[in-house]
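A single protein chain has been omitted; all remaining protein chains appear in their positions.
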Amino acid sequence: MPFEFEYSPAPEARTVVDIKPSYGLFVNGEFVDGNGRSFKTVSPSTEEVLAEIAEADEADVDAAVKAARRAYTRVWSKMSGAERGKYLFRIARILQERAREFAVLESIDNGKPIKESRDVDVPLAAAHFFYYAGWADKLEYAGLGPAPQPLGVAGQVIPWNFPLLMLAWKIAPALACGNTVVLKPAETTPLTALLFAEVCQQADLPPGVVNIVTGAGETGRAVVGHPDVDKVAFTGSTEVGKAIARTVAGSRKKVTLELGGKGANIVFDDAPVDQAVEGIVNGIFFNQGHVCCAGSRLLVQESVADDVLTRLKRRMSTLRVGDPLDKNTDVGAINSAEQLAKIRELSEIGEADGAGRWSVECELPSTGYWFAPTIFTGVTQAHRIAREEIFGPVLSVITFRTPKEAVEKANNTPFGLSAGVWSDKGSRILWTASQLRAGVVWSNTFNKFDPASPFGGYKESGYGREGGRHGLEAYLR
Amino acid sequence: MSTRLDVKKTYKLYIGGQFPRSESGRSYVVNDAKGTFLANASQASRKDARDAVLAARAAFGGWSGRTAYNRGQVVYRIAEVLEGRRDQFEAELRAAEGLNAAKARTYVDAAVDRLVWYAGWADKIAQVTGSANAVAGPYFNHSAPEPTGVVAIVAPSGPLLGLVSVVAPVITTGNTCVVIASEPHPLTAITLGEVMATSDLPGGVVNVLTGSVAEIAPWLASHMDVNGLDLTGVADPDLARSLEEAAADNLKRVRRPGVEDLLAAPALDRMTTFLETKTVWHPMGI
């Protein structure tokens, strides 16, 4: 009788977070009521309503922009870089001190596994503040001219897939460069941004330097379209990114857009196969595939395709899907009913187009939004699931014969955010990386992020870079 | 004694290394500064713009794939050939734009010098805008600039220097381009095309269209195989806005129009606007 090693539930304690019944807007250093409209944020793993969130309208956004402008003119733009930096260091430290709280709250509101919020999102968010804190008094060394100046008020709109981390990517460089911000978190994941507002208070950040306005698309449009906003930074869908680009046309607003992708993960026949399988899994199932730079297209050399797929399926079968707060969960809940519907729809289209569907056999919870890790084999470039961003745990597998064909197929997309290359041959990796039209190329690894590493896309994946020295350029003139 | 009759030049377009007439068969009258007829310029159509984009796209792989050293040499070669034809350009500028000799010489010399300046950047821009990134893990991580692709340019009206100032930075870094020459002063642009055609510059790297900006530019701005749009020469703010809106269809990198002293020393921004940053991660292990 072989031993069956079933892991007992290992839930992270939820008691470390205190979710209030309702939240206002964070304007000028205080929580305010706004116009009175509100929406609900829901836990995607249980469908439980977590809180009532104020929905900012144009007037609320205007108040936030005014607060940001005042803080910019009177305080933040006059402060020395060294002092600005010290505020950012404080914020970074507080994020570390309250890491557990942020991780749990993120997993509750977003549905991502605690393992990821704990080991990736929150530490990286803190690291981002540390990184840019150090830049605040060194901007003249950034290679952007001898006396770079801030732009003014930045309007920032972020997505729901990495709520706190995207906030850090936006706020840290903006503040380091001397700008003030009005940030709109995604409507399905506002809670960590609102907790971050408390961090700003604990750090004694001058009122108005960071303002957080919650709401959906309308609120975002008000932020982006506000005439007194000098800079727009957006992470989200390519469709909305294009709309923003049209909105700001003809204005003085500087824009950076970090949008969708359909990343190719290329596995050559000489790849370190076990690590490649890990990279494929990490590339598409990390964060339920809600990752703009996901390796959602596996391009595998035909000569090793069967072997790689066998290994991949075996590995996928060990993925633990379920309670985001369980420390052993690998794949959590889909962020919203809407997103789940989209994933289902595209998967059905994949089947209808003739691709072979294979999903992990796993018991999915009866409430909440769930989708089993899935791969499609026999996918061709002509299939919609090979071209459209699914933004879920769904991998399209395409084969190739030669390196040239791999590159052609990888680049044959309007997107250009990320790509992966797996091979034990250094020169082949460097050649392939040089040919790929993508802003981030991971060779023999995937989905790695670091505050020092610039991130952003080619083509319809957007423009501008976040992270590293390059990330400063978006917030200086 | 009879006087010799001038041989007049027919000004055509410069597309894919060739000098075709507009497929539309149209031309428009270009007058000199005094309003006297100077020449007929080709009036490019949307189909000429399409052909130019095709030529630029076809040239992109080869041009961007060349070594930076080689691209620098080719751009320097353009400067060399232009230097040898300074007298011709001076004469053209005086005739077409009514400049005096000293001013015409200043602009031609500045154009040559600008080409030399950018030529030297070809193999240095990556060192200045790239980086080795100290990430918190066992990875070799570096960022390097790469050309954006095909860039459509509306050139400003500055005499010769305007065109050189917008084209040189774009191609030095490996992009290819379709440039709409100054509408009232298109002739030196085509003569510059002759310089480029004899300067080892592969056909299609620079494509010059003459004609109506308002007619051609929207086709380039909305073209889904164009990656960048430089609106420097667009004087009408409404047109500039509508071109930028059209550019959003495939998220072209857009350089907005702005006041600029062409004779002033340039900065890096004309290059960096049409550069992408690629970051490559690689594990370090045994």
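Just so it is clear, A and B label the chains in written order, and each chain counts residues from 1 on its own.
The criterion applied here is as follows: contacts are C-beta pairs under 8 Å (C-beta built on N, C-alpha and C of every residue); 3 or more make two chains touch, one makes a residue touch a chain.
Following the convention adopted for this analysis, contacts and distances are computed from a predicted model.
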Listed names "Ethanolamine ammonia-lyase large subunit", "Deoxyribose-phosphate aldolase", "ATP synthase subunit b" or "Transport permease protein", matching UniProt entry of the absent chain: "Deoxyribose-phosphate aldolase"
Touch with the omitted chain, as defined above, among A:154, A:271 or A:331: A:271
Full-complex contact with the absent chain, from A:328, A:380 or A:434: A:328
Residues in subunit B touching the chain absent from view: 137-139, 283-286
Contact footprint on subunit A, counting only the chain that is left out: 2-10, 115, 119, 270-275, 278-279, 318, 327-328, 424, 444-445
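Definition applied: only the chains that are shown with their structure count from here on.
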Distance from subunit B to subunit A - Cα centre to Cα centre, in angstrom: 37
Subunit A-touching residues of subunit B, taken from the complex the two chains share: 128-129, 131, 133-137, 139, 141, 143, 148, 227, 237-238, 240-242, 244-245, 247-251, 253-254, 256, 267, 276-283
Of subunit A, residues touching subunit B in the complex: 127, 143, 145, 238, 241-243, 245-246, 249-250, 257, 259, 414, 429, 433, 436, 438-445, 448, 450, 452-456, 458-460, 462-463, 465, 468-470
